[in-house]
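Missing here is one protein chain; the remaining ones are kept as they sit in the complex.
And now, subunit A:
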Amino acid sequence: MPLSSPDVPADSLVDIDNVTFSYDRRTILKGISLKIPKGKVVAIMGGSGCGKTTLLRLIGGQIKPSKGEVRVAGRVVHELDSDGLYHLRRKMGMLFQFGALFTDMSVFDNVAFQMREHTELPESMIRDLVLMKLNAVGLRGAAKLMPSELSGGMARRVALARAIALDPVLMLYDEPFAGLDPISLGVIGKLIRDLNDALGATSIMVTHSVQESLRIVDYVYFVSEGKIVAEGTPAEITASAEPYVHQFVDGLPDGPVPFQYPAKPYTDELMGVRRA
């Protein structure tokens, strides 16, 4: 399946069109629409539990929308059969929040996994490719280590090397900065930007790390309560007067997103008779 079919809009690789998604009885996404332009790094930001990761899973075809459609390279993801979906996924790379490295394989085997599964390349060529990928993330020397011997930041870099193993057209990042020290954070941020440009790929990054993201992305969407509440380039976002963006970017405890979880009035609760 070529990724440049004629019905693909020239400028966008991923097109989310009026998507609603409910889990059990809870509606997580409420008619969300956004476009991810080709070749760009786009961040989707929002508080925990606002539906960001759900968006990534919809793009990867792990779940199906209740309404609306997600198109990747012009194809409606939830209408693909399992062969079509697997074919599409070969063009995608995903970095999971905690790396999700295969713990029973060495770093080398983790990066080689997709090459061995999907290609007929001879082992000598796989070796060279794996070392190149590991070199790109600065961990060629760690090829023989097991995932349990890596620090959090190293594991994330190995996972990144594994995600780019087959030179994906679309990269998905789920909270790439979560739980990293400042140095690893800078390294991962730089890698995301550099790899995107070197591979000519398109990247979607779901995150709540504001400053790190604004440094490297081309465009930002803010999601709150299942809707897009703001969007713009990093410069526009920084200058935005939108109350939600202001609260989020400046990390204010109270604002459009209230500090208190909805509850009965405080005095009523304290003074009220305890129910038997």
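Criterion: contacts are C-beta pairs under 8 Å (C-beta built on N, C-alpha and C of every residue); 3 or more make two chains touch, one makes a residue touch a chain; residues count from 1.
We adopt the following convention: contacts and distances are computed from a predicted model.
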Chain not present in the shown complex, as UniProt names it (candidates "Intermembrane phospholipid transport system permease protein MlaE", "Chemotaxis phosphatase CheX-like domain-containing protein", "Ferredoxin" or "Dyp-type peroxidase family"): "Intermembrane phospholipid transport system permease protein MlaE"
Of A:Asp11, A:Glu79 or A:Glu117, the one touching the omitted chain in the full complex: A:Glu117
Which of A:Met92, A:Ile216 or A:Ala230 contacts the chain that the document leaves out: A:Met92
Omitted-chain contact residue, chosen from A:Gln62, A:Ser151 or A:Gln211: A:Gln62
Missing-chain contacts mapped onto subunit A: 60, 62, 86-87, 89-90, 92, 94, 96-98, 100-103, 113-114, 117-118, 172
